[in-house]
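Removed from the display is one protein chain of the complex; every other protein chain stays in position.
And then subunit A:
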Amino acid sequence: MNNTIKNAVTLTVSLSAAVIAVNAAAQTEITVATVNNGHMIEMQKLTPIFEKANPDIKVKWVTLEEGVLRQNVTQDIANKSGLYDVMTIGMYEAPIWGERGWLQAVDTSGNYDKADILPSIRDGLSYKGTMYASPFYGESSMVMYRKDLVEAAGMEMNDRDSWDHIRDVAAAVNDPSKGIYGICLRGKAGWGDNMAFMTTMANSFGARWFDENWKPQLESNEWKTAVNFYVNLVNKYGPPGSSSNSFNESLALFNEGKCGMWIDATIAASFVTDPKQSKVADQVGFAQSPISVTEKGANWLWSWALGIPVATKNVDAAQKFVRWATSKEYIQLVGNTNGWAAVPTGTRSSTYANPKFQKAAVFAEAELKAINSANPNDSTLKPSPYVGVQFAAIPEFQAIGTTAGQMVSGALAGSMSVDQALKNANRAADRQMRQAGYY
């Protein structure tokens, strides 16, 4: 009797252990690091559908603030820690990390339809023709303006207006006594904050970050003219405290009806036309970014993309997830689930060709035009050695761009002259480039 009980217990324990072991071995867990953007949160919500279709994969999410995400994923990938299996990276990181061999090449085989991805976005995420990250959503920059205010001021807005015209419209619309400011622009220091906008503006004035020999060009006349124009424009017709405003602050002002114009990321179009978020949703018009002497580099190009570090132990599961999240089918899924105005844009031609999307997104045409006109390989009037529109895709740029951003923000706040700011920024950039061995 005792032996029978013993055997039964042994059998039960062995079977349970075997079942647990089989389950544990069957399910691969992948960790995805991402930022807290609307589209990313939606992806998180829809992940159970992916898990249902792939019962052998479980997805864990780590959502971080953008700065912290950059620091964490850089730390992880550079040290080959393997903490994350999929990471959200930008167009700045993808080619640099791809060149260093830190990222897996994107698996574009089968029905992934690489040709459907917008060419400028695909190029921006590639190094020597190989894609190292899959675009989840893409964006450029454009003008968003209040049709009612512009009309009431007797002015007109067109695609590719000149900066002088933009200034005139801002002056006509500006009415601080009613809490309306002519134009809202980024002023907060940072290579991805004020310098993203400032670089596109400077590009259109004919400026470039570096010459063919990688010598910084921030003291050139083109940069001086552009930054002086920007500082005068914002100080005269911008909201008070602009030197601490970036995307979110300007979005809040625009949605509150306090900006006549706002030039920023195309992704903002879906927010400012959403009546749940914006008090002026039905009064917003769109136009291509303004220019001065050239159209080259006048609007930026950016993409949040999913990359797979080489240190991951779950390459296959990670590839499967990335292919799903950046596929045409995923966009279809979001469209059917949340409506076509909410789909991640700026990645695939098929999205813009979809009549349902065209009907739902009033900004679709302007956004596509902006993205298609941005060329990261040819963004300056004079020749330049770098790739990128609003940044130079070299590791040193983050530090150089942020220092320049602090100087320009200082000039905007009136703590130094534009000439002094550009001199300081150029000196810092020169030191950085020398130390890095560019010359």
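Just so we're on the same page, a residue touches a chain if its C-beta (ideal position, glycine included) is under 8 Å from a C-beta of that chain, and two chains touch if they have at least 3 such contacts; residues count from 1.
Rule of thumb we're sticking to: contacts and distances are computed from a predicted model.
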| task | Determine which name in "Ring-1,2-phenylacetyl-CoA epoxidase subunit PaaC", "Heme exporter protein C", "Carbohydrate ABC transporter permease" or "Na+/H+ antiporter subunit E" the UniProt entry assigns to the undisplayed chain of the complex. | result | "Carbohydrate ABC transporter permease"
| message | So one chain is hidden, and I want to know which residue out of A:Leu83, A:Leu125 or A:Ala361 touches that hidden chain in the complete assembly. | response | A:Leu83
| Of the residues listed, A:Leu125, A:Ile267, A:Ala325 or A:Leu381, which one is in contact with the missing chain? | A:Ile267
| task | Can you work out which residue in A:Ala252, A:Val293 or A:Met416 touches the chain that's missing from view? | result | A:Ala252
| Option from A:Leu64, A:Ala399 or A:Ala413 whose C-beta touches the chain left out | A:Leu64
| query | Where the complex has a chain not shown, which of A:Asn158, A:Asn221, A:Ser244 or A:Gln277 is the residue touching it? | reply | A:Gln277
| note | Even though one chain is not shown, subunit A touches it at residues 31, 33, 35-38, 41, 44, 60-66, 68, 71-72, 75, 79, 81, 83-84, 192, 247-248, 251-253, 255-256, 258, 265, 267-268, 271, 276-277, 279
